[in-house]
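Missing here: one protein chain of the complex. Every other protein chain is in place.
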Amino acid sequence: MTTFQPTFLLHGADYNYEQWLDYPEVLAEDFRLMRAARCNVMSVGIFSWAMLEPTEGEYQFEWLDRLMDSLAENGMRAILATPSGAKPAWLAHKYPEVRLVDEHGRREPYRLRHNHCPTSPIYRAKVQQINRRLAERYRTHPALFMWHASNEYCNFGCRCDLCRDAFRAWLRQRYGSLDALNHAWWTTFWSHRYSDWSQIEPVDPSCHGLMLDWLRFCSDQVLNFYRQEIGPLRELTPDVPITTNFMLPDVGLDYWQFAPHVDVISWDSYPRWHGDQPDSAVAVKAAFMHDLHRSFKARPFLLMESTPSVTNWQGISRPKRPGMHLLSSLQAVAHGANGVQYFQWRQSRGGEEKFHGAVVGHIGGGETRIFGEVAAVGDHLAQLNHLTTTCNQAAVAIIYDFQNEWALKLAQLPRSVEKNYQEQCVAHYRPFWEMGITADVIDSVAADLSAYRLVIAPMLYMLREGVAARLAEFVQNGGTLVLTYLSGLVNESDLCFVGDSPLRPLLGLWVEETDVLYAHNQQTLEATPGNALGLSGSYPATHYADVLHLDGATAVAHYGHDYYAGQPALTVHEAGNGRVYYLAARTDHTFLTDFYGALRQQVNLLRSVSAPLPEGVTAQVRGDGREQTLFLLNFQPTPQTVDLGAVTYDDVVSGTAVSGTVELPAYGLRILRAGK
Amino acid sequence: MTTFQPTFLLHGADYNYEQWLDYPEVLAEDFRLMRAARCNVMSVGIFSWAMLEPTEGEYQFEWLDRLMDSLAENGMRAILATPSGAKPAWLAHKYPEVRLVDEHGRREPYRLRHNHCPTSPIYRAKVQQINRRLAERYRTHPALFMWHASNEYCNFGCRCDLCRDAFRAWLRQRYGSLDALNHAWWTTFWSHRYSDWSQIEPVDPSCHGLMLDWLRFCSDQVLNFYRQEIGPLRELTPDVPITTNFMLPDVGLDYWQFAPHVDVISWDSYPRWHGDQPDSAVAVKAAFMHDLHRSFKARPFLLMESTPSVTNWQGISRPKRPGMHLLSSLQAVAHGANGVQYFQWRQSRGGEEKFHGAVVGHIGGGETRIFGEVAAVGDHLAQLNHLTTTCNQAAVAIIYDFQNEWALKLAQLPRSVEKNYQEQCVAHYRPFWEMGITADVIDSVAADLSAYRLVIAPMLYMLREGVAARLAEFVQNGGTLVLTYLSGLVNESDLCFVGDSPLRPLLGLWVEETDVLYAHNQQTLEATPGNALGLSGSYPATHYADVLHLDGATAVAHYGHDYYAGQPALTVHEAGNGRVYYLAARTDHTFLTDFYGALRQQVNLLRSVSAPLPEGVTAQVRGDGREQTLFLLNFQPTPQTVDLGAVTYDDVVSGTAVSGTVELPAYGLRILRAGK
Partner (left out) sequence: MTTFQPTFLLHGADYNYEQWLDYPEVLAEDFRLMRAARCNVMSVGIFSWAMLEPTEGEYQFEWLDRLMDSLAENGMRAILATPSGAKPAWLAHKYPEVRLVDEHGRREPYRLRHNHCPTSPIYRAKVQQINRRLAERYRTHPALFMWHASNEYCNFGCRCDLCRDAFRAWLRQRYGSLDALNHAWWTTFWSHRYSDWSQIEPVDPSCHGLMLDWLRFCSDQVLNFYRQEIGPLRELTPDVPITTNFMLPDVGLDYWQFAPHVDVISWDSYPRWHGDQPDSAVAVKAAFMHDLHRSFKARPFLLMESTPSVTNWQGISRPKRPGMHLLSSLQAVAHGANGVQYFQWRQSRGGEEKFHGAVVGHIGGGETRIFGEVAAVGDHLAQLNHLTTTCNQAAVAIIYDFQNEWALKLAQLPRSVEKNYQEQCVAHYRPFWEMGITADVIDSVAADLSAYRLVIAPMLYMLREGVAARLAEFVQNGGTLVLTYLSGLVNESDLCFVGDSPLRPLLGLWVEETDVLYAHNQQTLEATPGNALGLSGSYPATHYADVLHLDGATAVAHYGHDYYAGQPALTVHEAGNGRVYYLAARTDHTFLTDFYGALRQQVNLLRSVSAPLPEGVTAQVRGDGREQTLFLLNFQPTPQTVDLGAVTYDDVVSGTAVSGTVELPAYGLRILRAGK
């Protein structure tokens, strides 16, 4: 494990030099433009296997030598990729086992990418060979800055015999005996008891325990592949940090398992700016994801891919309006990124992504609006190198648990439509973003809760081993916990708890039944008179509404309608030195704003800026204990004004002192330094 | 064939005792709660093959012994299932032929349920073996009450070689020669003439005769499977009645063929209460289905599955509001059910249906609202045992013909969108439900029409052998018949009639062409001045509108628009001692209400209650020739008042005398006895 501590913020892009070997004038222009945009690190070699090893055992590194040399000559460094994300044609044809098999038993033909078998010994060996060659050749090259393992690993979903056998071995390891497995998966249901390990096939949507374990196995197997693939890199270049670009949402990997094995977290971010939702809503989700990636290691991360303008795979993707590229790039930095990279430097002439946005388009040149916006990012980053030693500090955390998400997706509920787990996590995060309060996004198992004063776990359907106890301990020690409907229904094997929920003592209540609502049904939360949070009025409740019985908790709000009108809908329970809130129904943003506004005061959370922020504006802080850098980010298409109060800051870009009210242009930002 | 004549109404549920063998405290609690809910018959053993025969030839009946003994000890009886609905893993793996093959030639992997090959000799032999063991072991057990053959048989759609060969043999039997088959299927179209039986494959959507026969074969083959599977039961327990739970709509079986081979009709009913449609509309459809199941044998039936609260497979399924469970359960009884059973007694800990509603939830106990509602059903049923000797008597019948439905689904029409055959049958049934008039739901071939004064056959597209003559005879003998657009187009082989329709003499008209309408097109039925039914005004016509020519019939209504304005749209033809109405266009509920209201008087049908009923309320009667029990059922979420007039009844529940106006609570009911 290598600690990554750069002394500058990274700026660069995926660069497919190898596509342009026949175009020397293009390559020369590229380096000129990189300098103009103040690029310092380029990601290279991604998907270059067929150029490095055109036929089996025949290597051709000269072009990469020239690329690495050119980078060095131009004062740049390389994030050098291993090429396992896409295999050459010869490999796919000579060794069919490297191609994945789908759920119908069909072996994938040669095409696309990210579709290899993660178990295949041949694929693993071939990947290790080429990686070893790369490491041997460039271990001492001055341009080598970081390794980029493969590309966007995901759950390939391979169901070949090799994978099935590996799955059975994994199960044997996990359960020890078939009896234990049969109980954990409750296979007596529909007569599915296994009498031999060989009977287990990962294709039964009715056996949720099986499918959940299959998802876990797939994630583990890809992690295992990754660990094998980086073996030669660790061996030959122990001091070169390794990253791999994460991709959210929903690629079927539990990144919390990956994080300890990755030196630097990096991810690929493609928000749908200017789309069907207001940009401020898009910004909240992007912020949530940035905070998640920072939380993976509680350290700064890298934005590994982002588009300077459009994508070409989202149906409709509008060009970023003027200002948005700088704003969204610096947003990543504000949330903890130590660099901004793009996909892609230059648009390909052919292939599926030839119309994906790039720093340099087909038209070429540095005179375009987009190039200007990219260069502005370069200029800003160059003034922010002091941030490399800083990070963001949170007293609030939202639990967003991948395994819980998988289990919830599998669950067949009275309302299976619009479960929207991730969206709900973001909804609970949004009030903090709006208040300018830093939040972490954490796992239910991997995270250390003691760092927080407030922990929020929306829809924590599955309580994995130890989680109930950890939550109880957190509260016991003075923490404030928020739980919601659909919490604590099943254990790690997706088996329902029988009798009292393990959360009953913590919550001080039990849930008798859960109403589910169509969009046309009416239900409300009514603030209970005299409630401790000072809530008042009525809020809509939708989708899910638990009917519950108090056993120690007290009502903060109650239902306004239907046969359970007047029964508690939001409760609080004092436990040990802390307290637990239970929100029994899904609510809207207005309620969450009022609720977390009240909790903020109760828990005493500090806002980055003391006055309330205008809608669509956030304030995020990075610091190092000595001084703080404040980012004011305006995601509105109109100018906004922020009241800084009496505090005086230095504007990083203009160098002038700032206090009182400051103006943010449309899609504009201010970066302010304080406290030196 | 055993006649089933219970002396009490059944109350119970599917009970998966075998899932809880490791939880003795759960089992003890179960029996305590069954007594509390006044359960008397439990359905057991469904999907228990892997627990009965964990590996091939190794049997383990001890748990079932204990269950049967416990039922007996607690004063209960068992509906004992054969386990063929789901096969054990060892069977599926050792004998691949038992797994079905889909239309793409892929053999189903081991998973799910209801997916075996109905032809496989091995599966049939294995099923017979386990069934014989069950019959041998429990033939004299005091708890054995009834057999529950398999579970929800359906058209498995297996296309393996065994099934294809069986299909060809079935065709040889049906047609005798390839020439006859080629003519019946009109294979000269698109050059599809077969020159050898082996060329026939059931995968050609363009050959409707072929696909229709394939559906018939599949239904017959499942019936054949059923008859073979119950062989050991008939042999060893000739006095124990056999049922199998039907499942509608649309499982691909012609239940009219099954009915003679089943001792007791039972079915699984899952209406979508509180959903997108008003509850009264849901109630009408449920009532139609209950009446259909009563009509299968013209005898009382059993409600074999229903949920006490929610389902977990309908996307959104709201908990039954207070009162609805009692109401919907007694609705089944009102229409002829001799028992109310639930799926399921206790929620599973795991598997796909773990969140399906149950009498006992994960939380357990008898204190829940749902448990209380179930116990109330038990209390009511215990007071209604006199009903076991009664049934419902109808003078009206709606023809709902499965084979017609299949043929209509296959048909490529100028308007193939929204054919909605079943919905239209329900639409023609609904006015009778609203008037409180009992209706039967019958087949075009299997039913005895002479029992009725009024027969309605919506969209009887296919006239199977003899049907035209039977309809004519019914009318000749004084019956009133209603036919509609899309009637009498094809024969039993889906061959169009050439030249005059066989219905022309009966209808006294011929159809020249059929207009089809988009939702935005305007058409109306205008009551013809002086029409014999006393109709007046204008009604919307939609979807289909025949342009027709009278040849003996007279117009009751005519079209209001378009190039056929003024031409007849509803006609009547006197034929023999009866008359035939032809409704040439699809109409709405208002028209059908007026039309059948007028016909009621013409045909002299008696309403259960003489005054009109409020909207959403029906009145259904069960009697035995001596006395009658009247059910007043209110499917509105608000109280309703019914005027009983001068008749005096005894309220079965309260024991008090009732006459004049009675109040029905929201989702409430009254059960009244008269005429003793």
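The first chain written gets the first letter, and so on, giving A and B; residue counts start at 1 in each chain.
In the analysis below, a contact is a pair of C-beta atoms (placed from the backbone, for glycine too) under 8 Å apart; a residue touches a chain by one contact, two chains touch by 3 or more.
Predicted model only: the values in this text are computed from it and were never measured.
Undergrad: Check the options B:Q5, B:Q60 or B:T188 and report the residue that touches the missing chain.
TA: B:T188
Undergrad: Out of B:L413, B:L550 or B:A674, which is the one that touches the chain we can't see?
TA: B:L413
Undergrad: Sort through B:S198, B:S536 or B:N604 and give me the one touching the missing partner chain.
TA: B:S198
Undergrad: In the whole complex, not just what's shown, which of A:R234, A:R318 or A:H386 touches the removed chain?
TA: Answer from the full complex: A:R318 touches the omitted chain.
Undergrad: Mind listing the chain A residues that contact the chain we can't see here?
TA: Residues 16, 18-19, 22-23, 26, 47-51, 54-55, 83, 86-90, 92-93, 106, 109-113, 275-276, 309-313, 315-319, 321-322, 347-357, 361-364, 368-370 of chain A touch the chain that is not shown.
Undergrad: Please give every residue of chain B in contact with the chain that is not shown.
TA: Its contact residues with the unshown chain are 104-105, 183-196, 198-199, 201, 203-209, 411-417, 489, 493-501, 510-518, 521, 547, 562-563.
Definition applied: only the chains that are shown with their structure count from here on.
Undergrad: Once you find the CA centre of chain A and the CA centre of chain B, what distance in Å lies between them?
TA: Those two chain centres are 50 Å apart.
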